[in-house]
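Just one protein chain is left out here, and the rest sit where they should.
The letters A and B name the chains in turn, as written, and every chain counts its residues from 1.
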Amino acid sequence: MYGYVAKRTLLVLPTLIGVSIAIFLMVRLLPGDVIDVLLGADTQVTPEVREQARKQLGLDGSYAEQYWRWASGAVQGDLGDSVRNAEPVSSILRDAAPITLELVFLSLLIAVVVGVPLGVVSAVRREGSSDYLARVAGLIGVSIPSFWLATLLLLFTSRAFGWVPPLTYVSPFDDLGANLSQFILPALSISVFTMAIVMRMVRATMLEVLSQDYVRTARAKGVPRRRVVFRHALRNALIPVVTVVGFEVGVLMSGAAIVEIIFGLPGIGNLLLQAIFSRDYPLIQATTMLIAAIFITFNLLVDIVYGFLDPRIAGG
Amino acid sequence: MTFRRRPVLAAEGVGEVAPTAWSDVPRGRLDFLGRWRNPIGLVGAAIVGFNVLVALFGPFVWRIDPDEQAAERLLAPSWDNPFGTDELGRDTLARVIHGAQVSLQVGAISVGIAFAAGLVIGLLAGYYRGVVDALLMRLVDMMFALPGLVLAIVIAGLLGPTRTNAMIAIGIVITPAFARVVRGAVLEVMGYPFIESGRALGASGFRIMLRHLLPNIGAPLIVLVTTYLGTAILSEAALSFLGLGTQPPEASWGGMLNTARAYVDLYPWLSIFPGAAIMLVVLGFNFLGDGLRDILDPRLGPQTGGHVATQK
Partner (left out) sequence: MSDIPSDKARSDSPGGGDLNRRDLLVKAGQIGAGAVAAGSLAGAAKASPARRKAAPPRGGKVTWALEQDPAHIAPFGGILTANHWGKAPMYESLIEWDVKLNERPALATSWKVVDARTIDFTLRRGVRFHNGKELTAADAKYSFDLQLNPPAPGSVAVLGQVPAIAGTEVRSKYVLRMKLKNPDARVFGYLAWNRYSAIVPEGMYGQVNAGREGIGTGPFRLLEYQPNSHLEFARFQNYWKRGRPYLDALSFKVLPDEQARVAALRAGAIDGGTFSADSAKALGQNRNLKVLRGLTAAFRELQMTIKPGDRKPWHDVRVRQAVNFAINRQEIINRVYSGFGEYSGHVPPGYGPWPLTRSELRDRYEKHDLPKARALMRAAGVANGFTVEMTTFSTPLDFASVAAVIKAQLNRININVNIVAQEPGTFAANNGRGTFEWDLTARGMRGDVDGYLAEFNPSSTAYQAWYPLYRNVRVWRLVGNGRIQLDQKKRIPMYKEAQRLLMNDVVQVPLVAVSKFQVVRPRVANMYVAFSDFNTGLHTSVYIKR
């Protein structure tokens, strides 16, 4: 067991390093560098001035040199400066990360709080048509594009209630109400996918559990159905849900990237996109690494939890 | 992440699709029609078929040029323009039809890339095992370092935002799923006793493995392809929406949704039609995949859509 954990943990570091090298190289594959983007297609600079500007931004030297400069800084916590405004990348990320994390957390919350009861209900009422209904609902849920849903929600709230979410980001510590009213629509948009998966998951495991012998025995003994459901079945059925949740964080992070654009939230996803369009190499590298680190860590934790729950896995 | 077996009912968010329990898949029993036990799969097939027809024949039936700015801008839906016109006076219906072509093309090619790459990787890793396997699996692991769509964004963004690069990006992102299934199947087959004896007799172990592999892998691969076609189309829409895929002025559903954002309060139909198209197509593929899974092994029970970390 511990060998399993150790092996998985040890793999994290080489993976991160590999990812950092891959990103570093790919970023420099981009056509056009930051000077091109900033100048636009309107003005020209002489090659000497361009070289000078690149040097000013630390873009001179061979790839190996540049990578070494970046990596050695990174392990000390210095992720370089954004080439657009010379701000330290680490502080930019520090400001952006909580926003995305809050969004992902809220979405997960909604998905679980709505998905689990739905799954339970649909498992418990097992008549033929509701079987189809549940499946169809689940399939629809995973088919809706989050960015479309977000637009529809915005349209709906503005038409039906005359309400639009606040325009500028407010920290939850400053004004929780305004913050939540800004996050509710984006969180809802990306939660639907996960909600559908959770619902199907819960339904599936509940069905499995409910058909087991000890449940039938309890029913036969006259234990009220509801107690059976909540005491025995649900507890067992929830275990795989926990692991699903872990995996879904990745999906939610991806979804967050898109809805941040729509709702103007300055989170990591928004940051990554802006960085790509402005060829802001240090920011692209750092943001990608951050997302990778978060995601890998989450997966690792989930794998470990899974290993505990199902020792068969750890052996294989 | 290694190829370990997960319990059959475990719902995966990360691209693992039935049949996860490899040994549960019935071999060679693909009598389709008798096994359509629910209409969901049929509905899905109908939707997908309709979409393909629209993509192939749409421009011949509805002859307006999607790029031509012939009409007045921002007209509401009418007989002349059933989906209205957009901000430059182009017919939205024609653009939605063109978007269908774009989506199917991107979907097919990226799944094709993933299929081919996954097949090669899976075959090599499973057959040769050892160092080759370890290396290839590390490579696949690295692709799991980022959530699917984020990886697609990074790849498409860094290769340069074009439709071709979006196809490559999506293809790369879904390759691991194919690779794993193939590898799992190969490993299974490799465990059969007669493989050893076949090799002892001098016959090419590889060919023997293939002969035993192919009939067994057909069904799951079909399900995989169907499911990921929906996924790929959704990803293409997302990338275009972000400006990283098909570039304007070419019509693509995601791109149309993006430009429609600015006009959503006064001209909502510009958002409604392309978005509905995306949802319908993805739904069709998901329904179809669900139905196919049903045929292959009803015992597997209700799976999740298997829809995938990549797509949102």
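The rule we apply is simple: a contact is a pair of C-beta atoms (placed from the backbone, for glycine too) under 8 Å apart; a residue touches a chain by one contact, two chains touch by 3 or more.
Model, not experiment: these values are computed from the prediction.
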Task: Going by the touch rule at the top, give the shown chains the omitted chain contacts.
output: A, B
Touching residues on chain A - with respect to the absent chain: 30-33, 35-47, 49-50, 52-53, 56-57, 81, 84-87, 164, 167-169, 264, 266, 277-279
- prompt: What residues on chain B make contact with the chain left out of this view?
  reply: 67-69, 87-89, 160-162, 243-244, 247-250, 259, 261-266
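Keep this in mind: only the chains that are shown with their structure count from here on.
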Complex contacts: residues of chain A adjacent to chain B: 11, 14-16, 18-19, 22-23, 26-27, 29-31, 132, 134-136, 138-140, 142-148, 151-152, 154-155, 158, 190, 193-194, 196-197, 200-201, 203-205, 207-208, 240, 243-244, 247-255, 257-258, 261-262, 269, 272-273, 276-277, 284, 288, 291-292, 295-296, 299, 303, 310, 312-313, 316
Query: Across the complex, what residues on chain B touch chain A?
result: 1-2, 4-7, 9-14, 38-40, 138, 141-142, 144-150, 153-155, 157-160, 230, 234, 237-238, 241-244, 254, 257, 260-261, 264-265, 268, 271-272, 275-276, 278-279, 282-283, 286-287, 290, 301-305, 307-312
